[in-house]
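Omission of a single protein chain aside, the complex is shown with its protein chains in their original locations.
Up next is subunit A:
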Amino acid sequence: MSRPGPSPASTAPEQAMLQVKDLVKAYRADGATSWAVRHVDLRVDRGEFVAIMGPSGAGKSTLLHLLGGLDRPDSGQIWLDGRRVDDLPESRWAVLRRRSIGFVFQFSNLVSNMTAADNVELPALLAGTPPRQARERREELLTELGLEHKARSTPAALSGGEQQRVALARALINEPSLLLADEPTGSLDSRNTRDVLRLLSRCHERGQTILLVTHDARVASTADRVISLFDGEIADDSAVSLPANGGGTVADVVQLKG
């Protein structure tokens, strides 16, 4: 039972953390046009934990980039916290990201010439947090992710999984109201995946909204809702933990869990 766009455009999207209408993004390369995101409508409520799944090349990363203002849609609208943001200039987007969006990229996440500690503290300092507080918060986050001994390492000296966890810590240091994470558990073993999920669920409990791209059904199962993206379109949007099963019956299960 796939759900269409949640509400007509006229509805005031107040309580929604994120609302997207008719979002389109195409890439033109070598004359051919590839539609990475086509006509996506989406509504994410405050405090929701949404997992996005889909095959490789489905447009998951592209969608996340658009939602974070890192890339511009060809058409469509985005509301963030009730505010229309798709037409904001880049500098306003930057301030928005600094304050209320945490972003974890799929690949290469860290500023290469800064230590892990500096990478994590950077957004906090940018947002005006006093250095001491930033440091405490960073220590806390890195410890939680089992990286306290890697604080002084440079990204080049970190493994892929360590880099991903540092990136997550960096995304969370300002306690953003929205976390956009592109496969944060992509290169992690099960123990580290558990650490990451524990951290994410704590964020969830605190009321932060989370959009998480993942290929891992187990990770997706911790979400409130799973969106399946296929060829740039939302193929399925349901409150189920295992999209492979499909169907609407599992929604009740999740509701029970919630």
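Here is the rule we go by: a residue touches a chain if its C-beta (ideal position, glycine included) is under 8 Å from a C-beta of that chain, and two chains touch if they have at least 3 such contacts; residues count from 1.
In this text, contacts and distances are computed from a predicted model.
Chemist: Considering only the chain that is not displayed, what protein name does its UniProt record carry among "FtsX-like permease family protein", "Extracellular solute-binding protein", "Anti-sigma factor antagonist" or "Nitrite reductase"?
Modeler: Hidden chain identified via UniProt as "FtsX-like permease family protein".
Chemist: Which residue, A:24, A:85 or A:122, contacts the hidden chain when the whole complex is considered?
Modeler: Reading the full complex, the residue touching the unseen chain is A:122.
Chemist: For a quick check of understanding: of A:37, A:78 or A:110, which residue touches the chain that isn't displayed?
Modeler: Answering carefully, the residue with contact to the hidden chain is A:110.
Chemist: For the chain that got dropped from the picture, name the residues of subunit A it touches.
Modeler: 29-30, 65, 68-71, 90-91, 94-99, 103, 105, 107-115, 118, 121-123, 125-127, 131, 156, 170
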